[in-house]
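As you look at this complex, bear in mind that one protein chain is not there, while each of the others sits in place.
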Amino acid sequence: MKKNNHKRTTKKIGLPPGALVYTGTPKEGDTEITLITYDQESADTFSSTDLKEINSKVQENRVNWINFDSLHNTELIEEAGKIMNIHNLLLEDILDISHQPKVEEYDNFLFFTLKMLELTKEGHDHQYDHVSFVLGKNYLLSFQERKGDPFDPIRDRILTGKGKVRSRDAAYLFILLLDAIVDQYFLILEKINNDVAQLEIELFENPAESTVNKIILQKKELNILRENVYPVAEGFKLFRIDESDFISDEYMNYFNDIKDHLKQISDNINNLRETLTSMMEFYMIRLSNQMNQVMKTLTIIATIFIPLTFIVGIYGMNFKYMPELGWKWSYPLLMLFMLAGSIGWYIYMRKRNW
Amino acid sequence: MKKNNHKRTTKKIGLPPGALVYTGTPKEGDTEITLITYDQESADTFSSTDLKEINSKVQENRVNWINFDSLHNTELIEEAGKIMNIHNLLLEDILDISHQPKVEEYDNFLFFTLKMLELTKEGHDHQYDHVSFVLGKNYLLSFQERKGDPFDPIRDRILTGKGKVRSRDAAYLFILLLDAIVDQYFLILEKINNDVAQLEIELFENPAESTVNKIILQKKELNILRENVYPVAEGFKLFRIDESDFISDEYMNYFNDIKDHLKQISDNINNLRETLTSMMEFYMIRLSNQMNQVMKTLTIIATIFIPLTFIVGIYGMNFKYMPELGWKWSYPLLMLFMLAGSIGWYIYMRKRNW
Amino acid sequence: MKKNNHKRTTKKIGLPPGALVYTGTPKEGDTEITLITYDQESADTFSSTDLKEINSKVQENRVNWINFDSLHNTELIEEAGKIMNIHNLLLEDILDISHQPKVEEYDNFLFFTLKMLELTKEGHDHQYDHVSFVLGKNYLLSFQERKGDPFDPIRDRILTGKGKVRSRDAAYLFILLLDAIVDQYFLILEKINNDVAQLEIELFENPAESTVNKIILQKKELNILRENVYPVAEGFKLFRIDESDFISDEYMNYFNDIKDHLKQISDNINNLRETLTSMMEFYMIRLSNQMNQVMKTLTIIATIFIPLTFIVGIYGMNFKYMPELGWKWSYPLLMLFMLAGSIGWYIYMRKRNW
Amino acid sequence: MKKNNHKRTTKKIGLPPGALVYTGTPKEGDTEITLITYDQESADTFSSTDLKEINSKVQENRVNWINFDSLHNTELIEEAGKIMNIHNLLLEDILDISHQPKVEEYDNFLFFTLKMLELTKEGHDHQYDHVSFVLGKNYLLSFQERKGDPFDPIRDRILTGKGKVRSRDAAYLFILLLDAIVDQYFLILEKINNDVAQLEIELFENPAESTVNKIILQKKELNILRENVYPVAEGFKLFRIDESDFISDEYMNYFNDIKDHLKQISDNINNLRETLTSMMEFYMIRLSNQMNQVMKTLTIIATIFIPLTFIVGIYGMNFKYMPELGWKWSYPLLMLFMLAGSIGWYIYMRKRNW
Partner (left out) sequence: MKKNNHKRTTKKIGLPPGALVYTGTPKEGDTEITLITYDQESADTFSSTDLKEINSKVQENRVNWINFDSLHNTELIEEAGKIMNIHNLLLEDILDISHQPKVEEYDNFLFFTLKMLELTKEGHDHQYDHVSFVLGKNYLLSFQERKGDPFDPIRDRILTGKGKVRSRDAAYLFILLLDAIVDQYFLILEKINNDVAQLEIELFENPAESTVNKIILQKKELNILRENVYPVAEGFKLFRIDESDFISDEYMNYFNDIKDHLKQISDNINNLRETLTSMMEFYMIRLSNQMNQVMKTLTIIATIFIPLTFIVGIYGMNFKYMPELGWKWSYPLLMLFMLAGSIGWYIYMRKRNW
């Protein structure tokens, strides 16, 4: 099931801007905060529900990645905002799960919010979760609506020291996380590509009414993907890494790589949408064609037999004075006449290309 | 009921530009003018129908918010224009309820006009009212077509000193009012979102002809919302707060926040419009499908029984010389033959995938 | 009737650029030239068919408005061009009634050409006339394809000294005339708005085939209005009053006011076009729905009675050996069987949601 | 017949860029080269098939117009290229009749290629020919795919000294030729305008299936015109006469005039396309309406008479025991009952608004 991420609850009506309200489904329980702090030599990880405890473990001269695995504790987010000196309006965006993706650079950090695709273990189901990043000089905060798996391989790489991640700064970590999120979009896109290819075969070979429903569902899925991908792509286009204080120019290539991927996804979405529209048209034409076929069949049969039935009806009348009734050859001649008439009519209609 | 806010009465034809004409429905009665004047320490409120009296209460070193709760007294508006030194062309815009939203900065004030969503207490009904703001250094004039509730919580907050409003200037008050207006748009958008979701279920499960009417009505509602939201969003895009003399840069965040909300509303409107278009298409296809089904049923029955009726008609003829009539097995053989023919035809048609 | 203002006659083929050809319907008779010359103190008006006479009455230190009330005398226009030092290519545009609206500033004057809505006295009928203006420092030339009324109130105001027009320069007069022309567009737009609202009611309540024709005619009317409004709006957008030598900055407000009106008209036209498109769609769906209803009725009746007719046909056959014919209860049993069969079939079809 | 000017023959595959290949239909015979050399005093004309001979007649201090009346002699074009110092890639464009219109300025000349409308004498038929111009300081080369008439009036004007052409430079001649080509576009546009107006009447009054074919043909014709006009208009937009070394600023007005004409043609094409689309829609609705009418007629007749036929069929049965058959008033009562039933049904259906 897809989550409609546009429903902004009315909870916020009447409150001043900057009021902190979590707009997702209310949840119970604590938010787990995880700190991973690392440098080239080593990496340590701490988990707690107490932000102060986590904050005390932060080490200035290392990269510190603090992850919040849920958003429903608004006081916690507010506390984090105070510690990191984040404006209340941004905290509001972190908490508003219907907020559109955007990127903004501030004096002391870079703010990025977007949607992450959350897959169930079985891969059938998915939904889009609201994720926000705050990237400072030596730290990265990540706020997840739900604890998601896509970041796990990166956590592993940090802790085991695999790859270049440990030897680089927080911005590189941020780019890795973005890349992981974009890769998830490819996953769902590939699934839709396959489904559409399947649908195309179904449509050409043996379309049912349900085929149309499936086409419409795919279109909807694409629209949701597009809503989540387009604003990110736009944000990327406007964001100039070479003017940023938080991402060094050497990561330009990585940034462009993600940009390319987003463009490729956007183009693919557009192509798929066109394909689906064509498929609808084709189905309509097929329906019309079939209807034509049905009507031609009915018309041929009806226009042959209705007049014939009339003719035999004539000789079924009980008038006393109907001289033909007594003639010897009436019956076979009438039958021959009707046969000839039908054949003639049939040939005539076939000639008119029915 | 929605008000069509495009009908510009012909009253103005032949008048020179700047002629003051109220283009709404004529009304009786006085316009109540309310002044709220406040600073960090305290807040006072005065109501009167006499502008001069109100003007005498204005205190230069405090924030002064003067609200006009109707527009039909053109002389009063003209008087206000003279006191505040507002150009007649702007007064004309304040009075022309069909005027599109716009924002313009002048030497001595910022002018903003837009539509405010007016909900009835029951929430079923709504209409868009024309509202204009004139924001000066220490005052804010607001002109409402109708006395509306959305500003009440803000009035309360000023008078009770809740929140930051009392410690800030007139521009902040202006932003609070804008935010309240935009929040109203979310309300109606949420209602449409729910209605469309409902309609989608109705369409897939049990569509009636009225479903189409409902889709078209939702489309219309969306169009009206769009007409009111788009020009505001455009105005916001063009208005540069950092070049404004009346709104200080520190409110940039609040401004961007409202901008984000307007963009989110615009995108949501576009998505809903696409959804409604898809729903229309789906309904058309469903109709065609159903028609096909109906025609196939008719064709199967008719092409089986019309020829059979002809055959039995033959043996209902009264010819004298019809040898078959006397044969003993004619009747059962004919019945068998007809049965076999019908079954054969039925199987043939099913094979052609009907 | 609307005039198709795109037909450029072939008269001009083979002529060099700048050749003066009147492309409207040829007319007889003289062109009346009217001069109104005024300053703050007084205003005088002269009419003549002799341009030299008119020219001799022009007073350098007053505002001089010279109006030509027809275009078919190309020599007269050429003469005017020579006196005022207007390039032949511009004279060509003045004479080419199919020329699109445009605005251009030259060294010695501002040139403006657009279409003016000409209403008959009864208001039923209208057409668009080609009007051009040449605005100099102290004079305004106006060239009308046909003598029109919209300028009469302005003439009155000048001659009676009402309003501010007498105390201002030629540019203000020009703006007044433009404003009068744009006001005419509102007139026709309001008429279309009303007609479309009417059509909408007709469509929902009792649509006839003629309804579609009316929708298409409204669409056409809108297209013609759009063709005449859009290029003016575009011209206004490109024309920068603050760089103009002929219109002083103090009229900026008036200019923006006209711009706003043109934008409002454009947006309204777009909305109306969308509405009409929706109405067409709705009509199509209504037709399909109705067709479905018709076919269902036919199918129910036909699929019940065609088989029954076959059955009674069987017992109308004249075979000698049909034992049932002699049984006592055959007839009532058959009738009961047919009744039961029909009812069963009818229930079955209703269940399939017909 | 219209020529599809998009078919680029495969002849060029495998050749390096700049290879000179004539992509039109191969032709026999020589290319006639015509030189017109003139100044204010006199004008001379020479024709030859020998480029060297022509070249020897060129006079440096006069305007020299050299016209090639066919393109199939690639060696000749190459020779001209060498003499005039034209890059092979440009020669390739001159020879490639499917090349899109474009304008480019080089160090020593201005290059312009576009399509010229070629009309047969009878005016029924037309095709688009590839024409290229090379404009130098004192010369103009023109390369025509086919010898066309549109330039004849200009030749006449030069030779007879009519108009301003003799007193001006090669750029003015170039502008005259462009103007002549654009005037041809108006010709075909006017023809399409007339045909569409005719079609509109036909469509509203008495549409046949052929009407749709005609609409589609007009659409195609418009597309071809558009393909030829749009790139020229674009080229004009990008080409800045005030930065050109070959066209002096005093011709700005002429240039803008041609620009205006191209814009007018483009807008007219767009309007016509919309009109044709509307016409198609209207035809579809008309078809549906007619179908509805047909089906209603069938349904009314069939639902009245099919049940009646069944009823009379009942009393045509040959059962021995059918007491009604012997009753005296059976027959007239049955007839009355059937009459009443039919009338009732007919009224019922009319009430349901058929």
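In this document, chain identifiers A, B, C and D correspond to the written order of the chains, with residue numbering beginning at 1 in each.
As a convention for this text, contacts are C-beta pairs under 8 Å (C-beta built on N, C-alpha and C of every residue); 3 or more make two chains touch, one makes a residue touch a chain.
Predicted model only: the values in this text are computed from it and were never measured.
> Of the residues listed, A:Lys27, A:Lys82, A:Lys296 or A:Arg350, which one is in contact with the missing chain?
Residue touching the chain left out of view: A:Lys296.
> Using the touch definition from the top, which of A:Ile77, A:Leu176, A:Leu199 or A:Ala233 touches the missing chain?
A:Leu176
> For the chain that's not shown, point to the residue among A:Glu32, A:Asp50, A:Glu190 or A:Asp249 touching it.
Spelled out, the listed residue whose C-beta touches the missing chain is A:Glu190.
> For chain A, which residues touch the unseen chain?
Touch set of chain A with respect to the missing chain: 153, 157, 163-165, 175-176, 179-180, 183-184, 186-187, 190, 193, 197, 204, 253-254, 256-258, 260, 263-264, 267-268, 271, 274-275, 278, 281-282, 284-286, 288-289, 291-292, 295-296, 298-299, 302-303, 306-307, 309-310, 313-314, 316-322, 353-354.
> Of the residues in chain D, which ones touch the absent chain?
4, 6-10, 12-14, 16-18, 87, 89, 92-93, 98-100, 102, 104, 206, 209, 212-213, 216, 219-220, 223, 227, 231, 280, 283-284, 287-288, 290-291, 294-295, 297-298, 301-302, 305-306, 308-309, 312-313, 315-318, 322, 324-331, 334-335
FYI, only the chains that are shown with their structure count from here on.
> Could you tell me which chains make contact with chain C and chain D both?
The common neighbours do not exist; no chain touches both.
> How big is the rotation relating chain A to chain C when the fit is done on Cα atoms? Please round to the nearest 5 degrees.
The two chains, chain A and chain C, differ by a rotation of 145 degrees.
> Indicate whether more than half of the residue numbers at the chain B-chain C interface occur in both copies; give same if so and different if not.
Mostly different residues form this interface, as fewer than half of the numbers used are common to both chains.
> Using mean CA coordinates as chain centres, what's the gap between chain A and chain D in Å?
42
> Roughly how far is chain B from chain C, centre to centre by C-alpha average, rounded to an integer in Å?
Chain B and chain C have C-alpha centres separated by 26 Å.
> If a residue has to touch 2 or more other chains to count, which residues of chain C qualify?
284, 288, 291, 295, 298, 302, 306, 309, 313, 316-318, 322
> Is the way these chains touch best called a line, a ring, a star, complete, or other?
Shape = line; chains linked end to end, path left open.
> Return all touching chain pairs.
Listed by label, chains in contact pair as A-B, B-C, C-D.
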